[in-house]
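The complex appears here without one of its protein chains, the remainder shown in place.
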Amino acid sequence: MKETKTSGRTIGFIGLGNMGLPIANNLLKTGYKLRVFNRTKEKGAPLVKQGAELVDSPNHVAEKGSIVFSMLADDDAVQSVSAKDPDFLERLGPGGIHVSMSTISPETARQLAEQHSERGVAYIGSPVVGRPDRATAGKLFILLAGRHDAKERVLPLLECVGERVFDFGENPWNSNVAKLALNFNIVAAIECMAESFTFAEKNGIRREEMAELLSNTVFGGVVYKGYGQHVAHHDYEPAGFRLKLGWKDLRLALQTAQGSATPMPIGSFLRDRMLSAMAKGRGDMDWSAIALGASEDAGLSAKT
Amino acid sequence: MKETKTSGRTIGFIGLGNMGLPIANNLLKTGYKLRVFNRTKEKGAPLVKQGAELVDSPNHVAEKGSIVFSMLADDDAVQSVSAKDPDFLERLGPGGIHVSMSTISPETARQLAEQHSERGVAYIGSPVVGRPDRATAGKLFILLAGRHDAKERVLPLLECVGERVFDFGENPWNSNVAKLALNFNIVAAIECMAESFTFAEKNGIRREEMAELLSNTVFGGVVYKGYGQHVAHHDYEPAGFRLKLGWKDLRLALQTAQGSATPMPIGSFLRDRMLSAMAKGRGDMDWSAIALGASEDAGLSAKT
Amino acid sequence: MKETKTSGRTIGFIGLGNMGLPIANNLLKTGYKLRVFNRTKEKGAPLVKQGAELVDSPNHVAEKGSIVFSMLADDDAVQSVSAKDPDFLERLGPGGIHVSMSTISPETARQLAEQHSERGVAYIGSPVVGRPDRATAGKLFILLAGRHDAKERVLPLLECVGERVFDFGENPWNSNVAKLALNFNIVAAIECMAESFTFAEKNGIRREEMAELLSNTVFGGVVYKGYGQHVAHHDYEPAGFRLKLGWKDLRLALQTAQGSATPMPIGSFLRDRMLSAMAKGRGDMDWSAIALGASEDAGLSAKT
Partner (left out) sequence: MKETKTSGRTIGFIGLGNMGLPIANNLLKTGYKLRVFNRTKEKGAPLVKQGAELVDSPNHVAEKGSIVFSMLADDDAVQSVSAKDPDFLERLGPGGIHVSMSTISPETARQLAEQHSERGVAYIGSPVVGRPDRATAGKLFILLAGRHDAKERVLPLLECVGERVFDFGENPWNSNVAKLALNFNIVAAIECMAESFTFAEKNGIRREEMAELLSNTVFGGVVYKGYGQHVAHHDYEPAGFRLKLGWKDLRLALQTAQGSATPMPIGSFLRDRMLSAMAKGRGDMDWSAIALGASEDAGLSAKT
């Protein structure tokens, strides 16, 4: 782990879920003192063992001029622990930085940035790409946007969290735009694989053969390699990323597209696929379970 | 180049276009004698210099029990030089092998296989994946299907042509199914990138930033890396693979899907995108030019 | 005009736009006294001439136990003049009825119904179908839903406004669901005509011939007859119903579909068509201008 110039001070962390916990854990290794909050307190126990302080209220993680990270479920959660709580911005005060890692809508991020700015707090949008195992390994991809000076201060910390940082400029919401665009591509690739594997299956080729072909020729990366296997084997449980959460992300993308008058016909079709999966009670499966739609449409019953 | 057990005999090659020429050239290096045919004779000159024999009729490349490769434009071309020409199968005769590398419909491949089989000739479907530069480098991906014994005989030759061979079993048309399914995924990925880059652009992010993000995080492989750049920069000329040829491949895929009652909604949408591009006179641009559709729908004018 | 048992008392009317004004005018003919409000006061002048009283605040149209109609632009407008204004429900009080004719979301209608109910006011959802000319003629179609007793009281009034009433039961929001479903069918029919007229045009048949064929054989009704002419002649200005308002209605439909996990693939496609029309600056044309999309996709320039 790299040493950081800011050692000796305290940083805050709100939200210790599947992603937040391993990220906070990696931050501990920087030598900073860590003050953490989670709605379900028990989740914080492993961090406390390593010296973190567990507090009773989200705003208690903040101290004047410090850095607070948050990793929460949705727009509402981020707003309620930060901009809607007058104490939070007050405590963080001028000079403070809120590094918001949740996948939220650019519109919400824009509002949050303004509200933080009014109180002298820098709001940084830094959603991450990667599943819990990569978070544990400190190998997340980090999408970063916000005020230059604030980014400079947090970069040494983020280096303990992620493998690579992508900088999307000064507007904090731009990193959210990029995250939604990336997630759209992932779920679209899942659907494309599903359609082509079903096509292959109905014409005498095993689904696995197609997954092998794609990921060993012109498509690389974890999406084709990883989801390719799940889609080939109709293996959707337990969920790596729950369909209902993926559905939320797609909704945010389409809502943002709508606000900017951007037609996304593949996105619109995916909306229907996900809605249908929700209607069929698959919200807690992995989001790659949308692949069942292509099979069902083709009159095939997937053994799930 | 690997040495092959069959050196000393003659193999035939029909079709010396962008792909056929470099493939034939690599086959020359195996030590085989090569007898070649091309409608436009001049294209064969470089091979003649290296010792190949240029003949006047496609069926003159064939001799009893030998191996003939063909790489032609479409279903009709393959049929007219082989199954529809009684002399061709006669000359190739029992024990002969036709290695058909063209991207044609599985249905045509099935018919060709039957017609060849009736005359004792083994028909092997072996469409390839990769552009001319990979063909030159002997680094194509080869999709192979056909009779086991025939595949055994041609494998040493194919090793000089391609980097890796994917075997799709005994039915020669299965390799065509796989090729069409793969091409569907490529053009679908182009459209997905186009929609997401347009989304990014309309929300304040440069298209190139999105291309970088995708291809350096969860998407690897030449599709996202290569086409990503073309789509980001709206760079569609000169064509690497002409849109009208890609349109032919998508049509074959949808026709095959239709024959097997397989709905492919993304495929159906791509059909409209490509038809629209054809209607707008973009048939000779690279097929990634379908990406202009997403920009135009969003009211953006792409500078092409 | 039918005589009504409630003559002699006063009814209120909020919102004197293209639709509200002729409806209010017809209500005047019932013999009721009419108290009206409009943000732009001048619009009320014609009604004042016929004896209506023009008031300064929306809540001043209400009196204890009376009936108030509203015809407003959107969800926010309806909420702000009724549920969000404590005076309004207070003045209308127990026994009062609010007949809400605006096209709003079922979800908003559900909230309004609850908020009214808490103060003893009956909320009736009664969106209407028809353009201003039909409103003037008292020939609207009225979609009605709400408490039985309240509907009984307002029916004699509605008979002066519309040609026929469709009763959707006791839940006030159900009439909004029906209205959104109907509007979806209209805009879908416009797109279908557009695609088929373009198809005809590109194959040597005049668009007008197709419009004639459809509306004189198996399709009747004002949609095919009326919009058929507009789409055939690419005649979209001046707007009968502005595209941006139609877009709002489609959005409400898709949002409601989303809330009930109902995929609507044609609806999703129409979303893209309308978004594209908005992106191209056509928001103030008639909503049938989405038909330009099919022509443009086919490489035709519509002379508009």
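In order of appearance the chains are A, B and C, and numbering begins at 1 in each one.
Heads up, the rule we're going with is that a residue touches a chain if its C-beta (ideal position, glycine included) is under 8 Å from a C-beta of that chain, and two chains touch if they have at least 3 such contacts.
For clarity, every value in this text was computed on a predicted model and none was experimentally measured.
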{"item": "Of C:129, C:239 or C:291, the one touching the omitted chain in the full complex", "value": "C:129"}
{"item": "Omitted-chain contact residue, chosen from C:52, C:89 or C:214", "value": "C:214"}
{"item": "Residue, one of C:81, C:257 or C:289, that touches the chain absent here", "value": "C:257"}
{"item": "Positions on subunit A where the hidden chain makes contact", "value": "265, 272, 275-276, 279-281, 296-299"}
{"item": "Absent-chain interface as seen on subunit C, which is shown", "value": "106, 129, 141, 143, 164, 166, 168, 171, 174, 177-178, 180-182, 184-186, 188-189, 191-193, 195-200, 202-205, 209-210, 212-224, 253, 256-257, 260-267, 269, 294, 297-299"}
{"item": "Touching residues (missing chain, whole complex) on subunit B", "value": "251, 257-258, 261-265, 268-269, 271-273, 275-276, 278-279"}
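We adopt the following convention: only the chains that are shown with their structure count from here on.
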{"item": "Dominant interface by contact count, named by its two chains", "value": "A-B"}
{"item": "Chain nearest the overall C-alpha centroid of the shown protein atoms", "value": "A"}
{"item": "Cα-centroid distance, subunit B relative to subunit C, in whole angstrom", "value": "55"}
{"item": "Junction residues of subunit A, two or more chains touched", "value": "257, 261-265, 269"}
